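Sharing a structure here in structure tokens format.
Missing here: one protein chain of the complex. Every other protein chain is in place.
Up next, chain A:
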Amino acid sequence: MSNSALIQSSLAKKYWMAATGLFLCLFLVGHLAGNLQLLISGEEGLLQFNEYAKFMTSNPVVMILSYLTYISILFHAIDGFVLTVQNRKARPKNYAYSKPSENSLWTSRNMALLGTIILVFIILHMRQFWYVMHWGPIGVDSAGNKDLYTVTITAFTDGTFGLLYTIGYVVAMVAIALHLSHGFQSAFQSLGLRTDKLKKAIIIVGYIFAMLIPLLFAIIPVYIHLTH
């Protein structure tokens, strides 16, 4: 009888991949709700966004959620790396001629590549905003809150770098859209929830989620870049 812990087996690794992945989907929704406030222009938008940013870095419940998010990203990336390495080892010699597009989607075969793009983006993104919010340099607004609003607007509008960052942001959102177009429904499959009855609905909801969320995310920097 097996005595491996709830982490060693191939299936358990996928349970964790799916659980962390779906948790990150929830995180995306929350993060998006916050970001959309950046579309409010003028002093009002600045004050509201900075107040919100302060709340996000001080409220104890949010703090717990953000630690869960850091852990999820780390675990998801490490677990994904381990799975991918094992999968490469499972076929040491490849076919001379293979037609994978006959039987599967590109996204499903390139989750690690898409994930790596997302990871690079997350690191740059955190350096640019999360790090500055915590350790500066950052100004203060008229209400005495750290002025993350101005940091954000500057990031997307400041000369060539602002243009590059806007483009990079959109590329990362495309990667997330592709990652989730497969990942969302795949997570339900890994958790044993994608039954024949629910399969179609889960795939459709997955596609809608995968298109809608990254699209809304991407609109924000593009809007900022074009209007400021």
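The working rule: contacts are C-beta pairs under 8 Å (C-beta built on N, C-alpha and C of every residue); 3 or more make two chains touch, one makes a residue touch a chain; residues count from 1.
We adopt the following convention: contacts and distances are computed from a predicted model.
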- Item | Per UniProt record, name of the chain withheld from view ["Chromosome partitioning protein", "SprT-like family protein", "Succinate dehydrogenase/fumarate reductase iron-sulfur subunit" or "Protein NirF"] | "Succinate dehydrogenase/fumarate reductase iron-sulfur subunit"
- Item | Touch with the omitted chain, as defined above, among A:119, A:174, A:191 or A:222 | A:191
- Hidden partner chain, residues of chain A it touches: 1-2, 4, 6, 9-15, 83, 86-87, 89-100, 102-105, 108-109, 111, 182, 185-186, 189-196, 199
